[in-house]
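The complex is shown incomplete by one protein chain, all other protein chains being positioned as in the whole.
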Amino acid sequence: MFRYILGRILALLPVLLLISVSSFALIHLVPGDPAVIMAGLQAPDEVIRQVREAMRLDIPIHQQVYEWYKALVLHGDLGHSYFLNARVSAAILERMPLTLSVAVLAILLASILGIGLGVLSAVRQNSGVDKLAMVLSLGGLSIPNFWLGLMLIMYFSVRLGLFPTGGYVPWSQDPLESLRSLALPTFTLGCTAAALITRTSRAAMIEVLTEDYVRTARAKGLRKLVVVNKHALKNALLPIVTVIGNTFGLLLGGAVVTETVFSLPGMGRLVALSILRRDYPLIQGALLTIGVLYVIVNLLVDVCYCLLDPRVKFD
Amino acid sequence: MKRSALRSVLLGLALVAVGVLAVAAEAGEPKKGGAFRLAVHQRPPTLDWQFTSAESTRRVAIHVYENLFTVDEQGAPIRQLAEDAKVSADGLTYTVTLRKGVLFHNGKELKAEDVKASFDRFKRIGVRRGEFGALKQVDVLDDYTVAFRLTEPVAAFIDMLAYPMAPPAIMPKAIADAAEGGKAEIIGTGPYKMVEWVADKHVKLVRFDGYKPDARYQKPTGFGGRRTAYLDELYLVLIEEAGAREGALISGEAQGVISISPPSARNLSRLKTLNMVEINPAGKTFIMFNHAKWPTKEQKFREAVTAALNMEEIMAVAGDGVYQLSPGLLFPGTKYYTDAGKEFYNQKNPAKAKQLLQEVGYKGEEMVYIAAPDLQQGFKAAIVVSQQLRDVGINLKIESYDFGTAMGVRGQQDKWNLFHTGQIPEATADPLPWAAWFHSSRKWGFYGDPAMDELATRLNRIGTFEKRFEAFKHMQEYMWKTAAFLPLGNYGSYDGYQNYVKGDDLKLSFWIPRLWNVWLDR
Partner (left out) sequence: MATSESRIYLARMSRNSLCMVGAASLLLVVLVALLAPILTVYDPLKVDPRSMLAEPSVRHLFGTDHFGRDLYTRVLYGTRISLRIGTIVTLLTGLLGAVIGLASGYFRRLDGPIMRLMDVLMAFPAILLAIGVMAVLGTGEINAIIALIIVYTPRCARIVRASTLTVKTREYVQAARVLGAREGRIILRHIFPNCLSPLIVQLVFVFAYAIVAEAALSFIGVGTPPPTPSLGNILSEGRNYLAVAPWATVAPGVAISVTVLALNLAGDGLRDILDPRMKLG
């Protein structure tokens, strides 16, 4: 198994390399003077001069890439945002926990709901529950999450006053308020994820339930519940885990709009604001971070594969 | 027995009376302490007051920095850090003595050398340094006296020093000497000191206990006077979205919120816990032309734009129904207000516009109109303007940037044709900032017109009110005639506060919120 994991990591290296290079290239692809782009359009001349010196635009491009990698790998240096007057890595680290918390909470909610509902519908195909699950999941997929968020705010915050209309209260300041401020965003993000997970769980379970070995087990007289849990679910988990991994990426993307709707000071909102401000160092750093994060999540999914299905080995 | 009973009753009554009086008195007494969160909608590009004219910076700076002079409630100059000021007979030397015992936030006492260093820095990097062309140098005469040496008499010199937009704010010599523009450590002499700035979140100020209110005044006035900080902490929290800002006010998370749209304010005023303050006019919105790029560099084209616009429609939308139509650069009710050039304002004449476009040879080339969503009213105005201009055949594309970024793009000659911006009243009654902006040295929108330079320079030199007023009228008329800039009108807005926020007979919002002599009564 260790070899398998190592193998997967090695396979990912070229992808990581390309992600990082394209992220570096961003600044140089934008039309205009890279130093001005880096420093920000409103920066005074002295700052631009400093940035130009720091960027060492005079040395050949492959050396620039090397220097950039050195700074990145040795110091975790993603550059400096002149807008925020902070290091990009610091800005990202400060906001990442909130985005990740909401994403993780949303995935947990979605998985519990999704797998539960999906399995239930698969076991009771074409029943009322099944039809309901299909309708809900279709709805969850079709309703844009930022609109869902707005509707939730309108009803639960403005009309009923149950939740704040936006903003984030840190856990350390007030745990109850913190949960209240995260409730609607988590639910909003969780809905689309839940819809996807429900559909995949249902389909995977149905597929497995019609397999021969399951039919054999049923024929042998094993109770339905035992069959479902012991045999079917485990094998159905493979595609379910895949979709959970993919959904994580979707949630990170969805965070951009959801955090905007709920005014949460997370990574997503920072990216949305950065594009309006043309804060390129930050956009660059954010893309790199999230790309790498997503690759890691996929790796974890692959590891889960290995654990779930002993037949899967390093190919 | 009866007498002692009577005595006890009287004593009891007296105690009750004292108790009632005490409670009544307490309700009106300022209470020290508490944290105030003011939700603002714009992110300051820097907190260095000398370096930027942005309103978002000023909101913080008025609490933290002080100047030699500032403005009072009517917008006239008053002394702040200056004890006394004398002008020489020839008008070339202003001798200013400083108040003694004024402390900076780092504990150091304010001395003349700090003033000189601050002015030297202002002349190096201050965004308004062009206006002070006549200031040759600042000399230190002794520990508490400075002399301003001018190359020629400037009648409005004190007004220029007092004008609260990007002023020569006074900072310690060590910082003034070393810090580049935009990078100064924020140390001033104001009633609050800056302790933290988290760029996307908030600016945190705390009460400066070493501050001595200015005993020369009875109470606060304008941005000066006798100011006392009662709050322990003051946060200016950035919440860009209007809905979220209002939410913070409703939930009680914010004690004050600025820039609430009139429809929302009407809705919120139904809540008994809130106090809505109307600010009308809250600002002026106008369009800048790029005078270095085709087609806006052609006067006929600009005249076409001016002719096409229906200001009523624009301002009604921009101000959500709360607005003033006004061709003046200044605000109605101020001393120098004039409507000179009003025949050019609100022409609503698309036919004339189309005619002019044809004459100037405009063939429908795409133009860039820069507007910032965080300007709120200005952005709405820009959308209506773009629509009206499209109706006469001008091919426009709106590009949105955060306002700070937009100001940077404005400096790039080939990136824009129209730029939407605004100005808030600033409580100044004086036309000097306009004279400064219109002067070619400022390169505002790459504008430079020798005739205008002449008018602008004249405005600064002459002394009497009547002559200055005439000069300003000519300036404004010339602007309209050559369609150099395009004011659209004034809009109103609302600020909202929790009703436990109390102030000592002072308007809480004096164009921008002043949070000294303000306390939380709860």
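Order as written gives the chain letters A and B; numbering starts at 1 within each chain.
Quick note on the criterion: contacts are C-beta pairs under 8 Å (C-beta built on N, C-alpha and C of every residue); 3 or more make two chains touch, one makes a residue touch a chain.
Keep in mind that what you see is a predicted model, and the values were worked out from it rather than measured.
Participant: Out of A:Leu109, A:Leu141, A:Ala183 or A:Cys306, which touches the unshown chain?
Facilitator: Counting the whole complex, the residue in contact with the absent chain is A:Leu141.
Participant: Which residue from A:Leu78, A:Val257 or A:Val301 sits in contact with the chain not drawn here?
Facilitator: The one listed residue touching the chain not shown is A:Val257.
Participant: For the chain left out of this view, which of A:Ala35, A:Leu78 or A:Ala286 touches it?
Facilitator: A:Ala286
Participant: Residue by residue, what part of chain A touches the chain that was omitted?
Facilitator: Residue positions of chain A that touch the missing chain: 14-15, 18-19, 22, 26, 29-30, 138-139, 141-144, 146-147, 150-151, 153-154, 158, 200, 203-204, 207, 239, 249-250, 252-254, 256-257, 260-261, 271-272, 275-276, 278, 280, 283, 286-287, 290-291, 294-295.
Participant: Could you list which residues of chain B touch the chain missing from the display?
Facilitator: Interface residues of chain B facing the absent chain: 241-243, 246, 261, 263-264, 266-267, 312-313, 316-317, 320-321, 373, 380, 383-384, 386-387, 390, 397-400.
The working rule: only the chains that are shown with their structure count from here on.
Participant: Which chain A residues qualify as touching chain B in the complex?
Facilitator: Per the touch definition, chain A meets chain B at residues 40-44, 46-47, 83-86, 153, 157, 164-167, 260, 263, 265, 270, 273, 276-278.
Participant: Which residues of chain B touch chain A in the complex?
Facilitator: Against chain A, chain B makes touches at 45, 125, 180-182, 199-201, 239-241, 243-244, 246-248, 250-251, 253, 373, 400-402, 404-405, 407-409, 411-412.
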